[in-house]
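Here the structure comes first, spelled out in structure tokens, and everything after it is commentary.
A single protein chain has been removed from this complex, and every other one stays in its place.
Right after this comes subunit A.
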Amino acid sequence: MITKSPTERTPATTAQVALSGVHKRFGELEVLKGIDIEVGAGEVVVLIGASGSGKSTLLRIMCDLERADRGEVWVNGVPLHDRKRAPEIFGHVGMVFQQFNLFPHHTALGNVTLALRKVRKTGRKEADERGREALARVGLAEKAAAYPAQLSGGQQQRVAIARALAMDPAIMFFDEPTSALDPELVGEVTGVMRSLADEGMTMVVVTHEMRFARDTADRVVFMDGGVVLEQGTPERVFGSPTEARTQQFLQRVLDT
């Protein structure tokens, strides 16, 4: 699929994330039909769109859990469309999943320090220190010894965020981080995400929390049927959407 030698080239922009002409299909189903997107350093981009519109697939391509069929994907200076160089991205971006995906057989601190110790080869003492700092950033310093099963959903998701933060990631990706949570636990997770945004973290967030998008996003991207239909500041997209599909979608999610 890649015609010109990708290793020879550098991204056209200084953006942290730059996708151009990204296509992806699963069998017969064409999920992404030519996506162009850029995310600058420190920018917070929120992806919205109906279920099945390709948001998760796009996010997974950005952290190399899926590979694009066509197009270029630059993330943190790594060309993910180059099979050989793509693995360089691992350990340098953070991913937060809807289902947390914590390691159930490790304590909160164990979860947060595992990659430091195995990937970065950090000594136990230093890893524990950095792990505790990461847990403190998500307000869970006192839960270091707890196992995931002993924590609430909101706390588990915050541990998952701390686990990603401990690796000092250049970019954080979130795929519906609050969708598996009881409504009363959503606030503690979006609160942590907001403080990350305030600290200048580059973030790409898929969420149905429109309040979070309105308050925190620098840019809202509306996806529909595998393409970016509309994007702009939250005020612009929520206040005066130009596309009929966007209006319909917003009406649906804001009503419920």
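In this section, a contact is a pair of C-beta atoms (placed from the backbone, for glycine too) under 8 Å apart; a residue touches a chain by one contact, two chains touch by 3 or more; residues count from 1.
Everything that follows uses one rule, which is that contacts and distances are computed from a predicted model.
Of "Carbon-monoxide dehydrogenase small subunit", "ABC transmembrane type-1 domain-containing protein", "ATP-binding cassette domain-containing protein" or "Fe-S cluster assembly ATPase SufC", only "ABC transmembrane type-1 domain-containing protein" is the UniProt protein name of the chain excluded from the display. Note that of A:84, A:105 or A:125, the residue touching the chain absent from this view is A:105.
Among A:114, A:141, A:210 or A:227, only A:114 touches the chain that is left out of the view.
Set against the missing chain, the residues A:151, A:167 or A:189 yield one that touches it, A:167. Residues 63, 65, 90-95, 97, 99, 101-105, 114-115, 118-119, 160, 163-164, 167 are the ones on subunit A that touch the missing chain.
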